[in-house]
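With one protein chain held back, the other chains of the complex are shown just where they sit.
Now for subunit A:
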């Protein structure tokens, strides 16, 4: 998850969905602590976002994409969003510092996700193109967290 470390493609050989599930539940729990009951929205957005990015990556990448790999990568990179929602319990994120923090969290999420995707799917010169949809997806999660 540390952005500066280099990853290799073998990291994605073992896909597991337990970590992403834990992160989603943690996100829902933190949102619950802030007074918003949004489990349904998290689930819906997660499913639609995963399907959308799966469709996009399978169209863009030359090698085959599996849904399980994708869900696990996206779920693991949800960690900064969980941290953001944790911060949201204590501070309100609607001010300027809140926006900056949100932007940083989204950037961290999408950079790490896109780096994993680009490494695993052998896409050349397409990392920002992959990072942008991931940033949009995590932006939707951020929208739910903030508003």
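FYI, a residue touches a chain if its C-beta (ideal position, glycine included) is under 8 Å from a C-beta of that chain, and two chains touch if they have at least 3 such contacts; residues count from 1.
Here is the rule we go by: contacts and distances are computed from a predicted model.
Of "Protein YIF1", "DNA 5'-3' helicase", "Centromere protein M" or "Gamma-butyrobetaine dioxygenase", only "Protein YIF1" is the UniProt protein name of the chain excluded from the display. Considering A:26, A:87 or A:140, the position touching the chain not shown turns out to be A:140 (whole complex). Listed for subunit A, the residues touching the missing chain in the whole complex are 14, 38, 41, 52, 56, 59-60, 124-129, 132-133, 136, 139-140, 143-144, 146-147.
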